[in-house]
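Notes for the one structure printed next.
The complex is shown incomplete by one protein chain, all other protein chains being positioned as in the whole.
Each chain gets a letter, A, B, C, D, E, F and G, in the order it is written, and its residues are counted from 1.
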Amino acid sequence: MENILRQVQEGKLTIDEAMKVLKPYEDLGFAKVDHHRKKRQGFPEFIFGEGKTPEQIMAIFEAMQKRGDDVVVTRVDKEKAAEILVKHPEVTYHETARILSWKAVDSQEKRTGYIAILCAGTSDLPVAEEAAVIAELLGSNVRRFYDVGVAGIHRLLDHAEEIQGATVSVVVAGMEGALASVVGGLVSHPVIAVPTSVGYGASFNGVSALLTMLNSCASGVSVVNIDNGFGGGYQAVLIDRLAGKGSD
Amino acid sequence: MENILRQVQEGKLTIDEAMKVLKPYEDLGFAKVDHHRKKRQGFPEFIFGEGKTPEQIMAIFEAMQKRGDDVVVTRVDKEKAAEILVKHPEVTYHETARILSWKAVDSQEKRTGYIAILCAGTSDLPVAEEAAVIAELLGSNVRRFYDVGVAGIHRLLDHAEEIQGATVSVVVAGMEGALASVVGGLVSHPVIAVPTSVGYGASFNGVSALLTMLNSCASGVSVVNIDNGFGGGYQAVLIDRLAGKGSD
Amino acid sequence: MENILRQVQEGKLTIDEAMKVLKPYEDLGFAKVDHHRKKRQGFPEFIFGEGKTPEQIMAIFEAMQKRGDDVVVTRVDKEKAAEILVKHPEVTYHETARILSWKAVDSQEKRTGYIAILCAGTSDLPVAEEAAVIAELLGSNVRRFYDVGVAGIHRLLDHAEEIQGATVSVVVAGMEGALASVVGGLVSHPVIAVPTSVGYGASFNGVSALLTMLNSCASGVSVVNIDNGFGGGYQAVLIDRLAGKGSD
Amino acid sequence: MENILRQVQEGKLTIDEAMKVLKPYEDLGFAKVDHHRKKRQGFPEFIFGEGKTPEQIMAIFEAMQKRGDDVVVTRVDKEKAAEILVKHPEVTYHETARILSWKAVDSQEKRTGYIAILCAGTSDLPVAEEAAVIAELLGSNVRRFYDVGVAGIHRLLDHAEEIQGATVSVVVAGMEGALASVVGGLVSHPVIAVPTSVGYGASFNGVSALLTMLNSCASGVSVVNIDNGFGGGYQAVLIDRLAGKGSD
Amino acid sequence: MENILRQVQEGKLTIDEAMKVLKPYEDLGFAKVDHHRKKRQGFPEFIFGEGKTPEQIMAIFEAMQKRGDDVVVTRVDKEKAAEILVKHPEVTYHETARILSWKAVDSQEKRTGYIAILCAGTSDLPVAEEAAVIAELLGSNVRRFYDVGVAGIHRLLDHAEEIQGATVSVVVAGMEGALASVVGGLVSHPVIAVPTSVGYGASFNGVSALLTMLNSCASGVSVVNIDNGFGGGYQAVLIDRLAGKGSD
Amino acid sequence: MENILRQVQEGKLTIDEAMKVLKPYEDLGFAKVDHHRKKRQGFPEFIFGEGKTPEQIMAIFEAMQKRGDDVVVTRVDKEKAAEILVKHPEVTYHETARILSWKAVDSQEKRTGYIAILCAGTSDLPVAEEAAVIAELLGSNVRRFYDVGVAGIHRLLDHAEEIQGATVSVVVAGMEGALASVVGGLVSHPVIAVPTSVGYGASFNGVSALLTMLNSCASGVSVVNIDNGFGGGYQAVLIDRLAGKGSD
Amino acid sequence: MENILRQVQEGKLTIDEAMKVLKPYEDLGFAKVDHHRKKRQGFPEFIFGEGKTPEQIMAIFEAMQKRGDDVVVTRVDKEKAAEILVKHPEVTYHETARILSWKAVDSQEKRTGYIAILCAGTSDLPVAEEAAVIAELLGSNVRRFYDVGVAGIHRLLDHAEEIQGATVSVVVAGMEGALASVVGGLVSHPVIAVPTSVGYGASFNGVSALLTMLNSCASGVSVVNIDNGFGGGYQAVLIDRLAGKGSD
Partner (left out) sequence: MENILRQVQEGKLTIDEAMKVLKPYEDLGFAKVDHHRKKRQGFPEFIFGEGKTPEQIMAIFEAMQKRGDDVVVTRVDKEKAAEILVKHPEVTYHETARILSWKAVDSQEKRTGYIAILCAGTSDLPVAEEAAVIAELLGSNVRRFYDVGVAGIHRLLDHAEEIQGATVSVVVAGMEGALASVVGGLVSHPVIAVPTSVGYGASFNGVSALLTMLNSCASGVSVVNIDNGFGGGYQAVLIDRLAGKGSD
């Protein structure tokens, strides 16, 4: 701030210019689009598709497309996606991950490490894929280890070395969510745990898995919201990106 | 019932006798002592020591001792035990398990199998020992596998074969309680899971571990109340006893 | 492990063979089918049908059928079952239990004891039947005691002797779930309690019954997840199987 | 109200008198003592002793005594009671029930029926006695059935006839609280259920028993707050009083 | 029991007859119909219609009708009722109360007192009417005081005298459920509080009203399950019936 | 009251007139319409449209319209509104706010201050608009600050001065609801916080936002029920009205 | 901001001065004291005394006193207060309210209206007094209506007119918290509801009262945290202050 004030004092910056620097978004009426986000965070804003009509999604999409921004829309079911693809065949739809993307970040420098994405059962796949696709769209390499729940511990242990080689792991699990603790004990890198609402009865839509993960006896495990595959993938990318920074 | 009615009809049973058979307890005023229990369950009644004064415990103890019943008192802390031992040096105090016992069941036929009792961390020891001591007092063989939490999975796997050889496992764990799922996946015998109140924050005094165990992705796991080492050990003995029945 | 290492050292086992022994599943891409499970647990893997399409169920089913594995699919509603039966008329559908089975375990040696399966009200029937059918498919004898809720205690007491004769009881109850405690007090064998989501208002979809059962004042009661008839039946079979072991 | 207005209009009632009829309490500064309560409810106001100092209790007590009102103070522990008895030896202390009373209601007409008060275990005694003593102080006959928990159902059934003869039952139980349902199924009179905070782990200080009772599968069961022996006894007296009304 | 044993001993009762007296229900296969209930409770068994098909309801209905039992079915929605009325035009459908009845208890002696049924808002009507219709079917007189919520306290106070004249009040309220406390303070007879699931947000489907009622600062209030209009009405009838007993 | 009694005594008021003054509502059978409310509160009664049929809404509406009362119906979805507008084209439908209004309060004196209504995200709009439209219908000026969630804090700070100029702020937010605390720290006027059920997973339908707001570290923040835009707007109007009172 | 930038540009403001205006606090190492708060909010910062030692409280107190700021410390128990008063006899201690104050705001212009502070029972007094003393220290007039719980509704109604004359009401209640709804229905000004942790059993330390208040069927009620008398009083002052603004 001191810097900007000085430039204004010295006449290097007009008041209008100074204000624009401090106003990092454009007010479009029904939404404030954050154009500074890419500068601040390194990525464009993401659109949460759940609860939005195809029309609303396309409106925001087109606004961002016009400015040349990359577009990523999460939580888009098959029906909505079909409607949108008719008008925008240039868009890619990742079905299991329920993600729509357009030209997201592919020009980014290639990283050398990789993110390990694990899930406990096949019902956890949509959340795991949401994490995986987000990570890939943001330029990270991803290796998938699916259906490695702790009830058959050898399925997991067989991949121990490859998992240990990752820069960060994303562990996706519902029901009792014990996988995060076991992985946390196997690796020496950060683990991002994503509880899912998979289960029934006393799983309470993911609360059981959430509590398990928060209480993990292994160190180096942190947790995002239930079914928040996006959040898990995004956090992993932030960490993976750091791992490559030293080499720049 | 038909049988008893017939005996009464045929005069083989007086009404008083018939009524005694149906009245399986003695009303001592402040408590109804269940003398049929041994016949029905195979074990004497247990006394829950928590919330009882040393005087109350001794009163019940002496009443049972007079009839020749075995005596087992659970949840007796060190101070209470010391007071009781002064007057009743014939009693044995199991300190970690917080159990007082007198001549419990040791004449029982020796079983050939054994119960595996596992716990995740050293803080779970009192609950695990409560289970172990109860099982031993009721005539079962016990093997202990302590401090084998899932954050260091190899500590558990090293004992896999010996655990698999048991007739039944009792898995005691607090925090995230993931151990029950992993054990459930390793063995082909019943697993009794005992959540403990060990942990802090979002462990909610054992609720987290309880939910984990109820939602276990492994089959063959059933659960008792939080910190209920007695219940876990007792249930294991009932199962272990069945395993030996065939040979009689 | 020592054993396998020794065989490798002595050249009795090639490395490939040694690895196969330690890799107890086959990776089919979208799922890891656990072929060692039968060896480890004595039963084939079960398929949880809820949330799977008829196509997905048939795909897994056919894969298992090809290898000669028995097939058991739980939580299959009437509509899904109808679709599957058209293509696979060799499959049996147990309607109330919502289970599909094919050639499950019927060659198994006959046991002499039986499992008692009790339920409190007629609304608990689907869960009770899930337990009963699973137990029968896995080779146990089952006796059903339905609609014996505690509000009419004589309905239960009339069957006391027959229930006491079982090796293990499975008690299925919703609403207040009090049946488990009463049965636990009547019998001297293990009781597996299955809370159901039957009820309304403050039953909280089975939480009330679950808490009742966890807090049972009777010893020898352990609990599985809400509506988990499969889990209750499976645990009972593990116990029932032990009861017969001695005679081998 | 129309009646009072008419009397005022006709001059039969002065405005002051009319206002007094509508102002049923006396404002003593730190408390508003409800002197109309006896007229409205048939009983004097009760004092909740918990959280009050012996001095505060005595101040209210003396104020009521001066007016000739009966005095009943609940939740008074042994230490407080001792302090008060030194200054007021005319007061009676009911130790297990934790109640102080002075001349409460003993001149009342004798009723012919009786209230059955049942409790599940010996730890429930203080709450059961609170209910019993309140009922006796308010002129009802009480019969106690203690330690009749459902884990030994015959202890309860032996008294079935005598319990069925009561005008109303008060059922006091902690842990899983199943006793209320069983009693509700045995009798044809109203049952007032009082959950207690007795238990541990997943009993959650009485929540488990409370939910059990609210979900009772037996009709004719209504519930008061956890540990509210006073409320249970009071409600029973209101009902018992109705039973005798017809004969007046 | 002693009595029956004596009659068997003296030959006055055959064993078959003795057993029938002790077996108070008939086992119809899919349900155990309790024919002793009328003798024990004074009323026939009620059928909970929710979750039952019209066919199932009619099957039970016809079985009871054949024996001359009265029939009352609760929780029957409009569509189900229409289907049943086509085949059984002799049945009466109480639409708001969602109750089907046939010849229920109308020959019963007329009582002189009445039950006051109050509800807070118009959305509570179905639950209030369930209570009211049950009470009328079981022979009680009912007076309705609807839409008298505490936000407009004068609506309630205008009826104070008439409410005070009842033998028992049933107070039905959702949202914050405060009406029970206010009524409890106005009357000197028992109050049965019925929380309803009316409300939104932090009303948590009736939990807020339930807690309010359990914590009522007024004495003489007891509570039944959320939306349990039947339970509230039934309990009120049990109490109302007692009020008339003295005159017999 | 004294006043009215005096007038009755002096014959200035007949008993009928006196009673009408004290009976501030009209009993229409299925509902008690509160005609005194406008006098007491300054506004007509509002109708909660959720769970009411279009017919029921129109019935109440027409009754109020006949008496010349203003009409405001909240929670009316698009379909219901369309049905009503066909018969009552004179009514205005505010679509996002889901409110129907007729001639509400527009003759009211114009206030000089304004209410600031803020919301965190676009999904919170319906609740924010409910607050805004209610406030405008009741005569307040409203300024909207939408999509100013704390994840992009500058969007909020840019409007700080204008927000600070309001008489009262209504802050509408779901998910983590942090906006209320930040606004509470920026302004020196009262803040009414409205949690919304927007979010997923551990947002628990608004509970997370509700708790955040209740625990706000900023002073001057009070909270209404989840999604209660009406309550937030109404409370703000009561406060805004006070702000203008001095000038009358 | 534009304004400040312009002054910097025109040289009217040095950069240092501009930065001070934007940095509204002083960093004292262990705490950041907010000296702009008085300017922004109109009141000095308050100190939350709970969990602070007397030494820490005095340190902050002395720092503020030196700058001439008013000092208000809440949640100070008797023992801490005694220690502080020894060193600072100039401080006033409000015992029931547990507040320490020094020269707070007494020079403030006198307001003409008053705040009504109501509480349901005598146990709610500390929280009610916290609200009352805060309001008085901040220059508002307060009228107290204590012990007016809804179980004796006439105690409240007798004061209806005086309560209606207030600018704002603060309603403090524990147990079932119904008082807020009744008051909300009586008055046409804003009501701030303060739930207290008074109660036992299912009151869950204030949760029951909190839910009641959030679900209030009366409009114009908003809620602060459990036991937050300070928050209730503060919010009331903000509103009361607005009421007087018009006359300036």
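The rule we apply is simple: a contact is a pair of C-beta atoms (placed from the backbone, for glycine too) under 8 Å apart; a residue touches a chain by one contact, two chains touch by 3 or more.
Model, not experiment: these values are computed from the prediction.
> Of the residues F:184, F:229 or F:244, I need the one that contacts the missing chain.
F:184
> Tell me which of B:77, B:95 or B:158 is the one touching the absent chain.
Residue touching the absent chain, from the options given: B:158.
> From the list G:11, G:51 or G:89, which touches the chain that is not on show?
G:51
> For review purposes, identify every residue of chain B that touches the missing chain, sorted by number.
Within chain B, the residues touching the omitted chain are 122-123, 147-148, 152, 154-155, 158, 200-203.
> Touching residues of chain A against the unshown chain: what are they?
40-42, 46, 167-168, 186-190, 192, 210, 214-215, 219-226, 230-232, 234-235, 238-239, 242-248
> Which chain F residues touch the hidden chain?
Residue positions of chain F that touch the missing chain: 120-121, 149-153, 157, 175-178, 181-182, 184-186, 199, 201-204, 207-209, 211-219.
We take it that only the chains that are shown with their structure count from here on.
> Count the C-beta contact pairs for D-E and for D-F, then tell me which is higher.
Between D-E and D-F, the larger count of C-beta pairs in contact belongs to D-E.
> Counting a repeat as over half of the contact pairs in common, which of E-F, B-E or B-C repeats A-F?
Answer for the repeat of A-F: E-F.
> Give, as an integer number of Å, the spacing between the C-alpha centres of chain C and chain A.
38
> Calculate how many whole Å lie between the centre of chain A and the centre of chain B, each centre taken as the average of the chain's C-alpha atoms.
48
> Find every residue in chain E that makes contact with two or more other chains and list them.
Touching at least two other chains: 22, 152, 158, 186, 201-203, 207, 210, 214-215, 219, 225-226.
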